[in-house]
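Beneath this line is the structure, given in structure tokens, with notes to follow.
One protein chain is absent from this view; the other protein chains keep their places.
For chain A:
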Amino acid sequence: MKILVAVKRVIDYNVKIRVKADHSDVDLTNVKMAMNPFCEIAVEEAVRLKEKGVATEVVAVSIGPKAAQEQLRTALALGADRALHIETDERAESLAVAKLLAKVVDDEQPGLVILGKQAIDTDNNQTGQMLAALTNLPQGTFASEVAVDGDKVNVTREIDGGLQTIALTLPAIVTTDLRLNEPRYAKLPDIMKAKKKPMDVKTPADYGVEVASKVSLLKVESPAERKGGVKVASVDELIDKLKNEAKVL
């Protein structure tokens, strides 16, 4: 079967972000960008399923500005077979992304779609679920284990109290949690080979999808700073401060 993987270009997870002075958004100029960590895990899982002989082809897709092609090349270097870039400079919210991905699912007819559970910039945790709803396919979110078995997939999910395993009929949508796997690094020869792999470029208009959202960003601010605390010298002093100053004991 074919596996479709969605990847997003986001600010690198190690970067300490700055809010723009006019509070319109976070400042992304000259900031290191990378593939969203949860998307890397999605790519890794798809490639492993191919290596196991479960998948025959892995297609990576990204929606965003031209620069997102870098992240698609990374996915190709990690083992994806071909890529699809849907180019837009608009701020594509989860719903628009899910609608575009639903069109791609319709075109490509994958047996499995793997996405990250959330992007570390917007922290929405929505796209996979929305895609499942729009395509009328079952969903296995926050997956820490994915086992394809004939026309079903067993997905072990990280839930608040522990782990839950569900069985889904294929095709299905899976979103990855951090513990699903340990993504590999792309080797130089693979990075060179990835340059020759096919990449289609389309626009949202090609799919007849409107990217604009009814949610507007009014303001972005830095959170309230915690004021620097004090260092105490001993356990006794700590207990005394907690009892008499902070009054939390």
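Brief remarks follow.
Just so we're on the same page, contacts are C-beta pairs under 8 Å (C-beta built on N, C-alpha and C of every residue); 3 or more make two chains touch, one makes a residue touch a chain; residues count from 1.
The definition used in the following text is that contacts and distances are computed from a predicted model.
Per the UniProt record, the chain missing from the shown structure is "Electron transfer flavoprotein subunit alpha", taken from the list "Light-independent protochlorophyllide reductase subunit N", "Quinol:cytochrome c oxidoreductase quinone-binding subunit 2", "Electron transfer flavoprotein subunit alpha" or "Glutamate synthase". Screening A:Gly64, A:Pro110, A:Pro138 or A:Pro183 for touch with the missing chain picks out A:Pro138. Touching the chain that is not shown, out of A:Met1, A:Met33, A:Ile166 or A:Ile191: A:Ile166 (per the contact rule at the top).
Hidden from this view is one chain, which touches chain A at 11, 13-14, 16-17, 19, 26, 93-95, 98, 117-118, 120-127, 129-134, 137-139, 141-142, 144, 154, 157-169, 172, 177-179, 213-223, 226, 228-232, 234-236, 238-239, 241-242, 246, 248-249.
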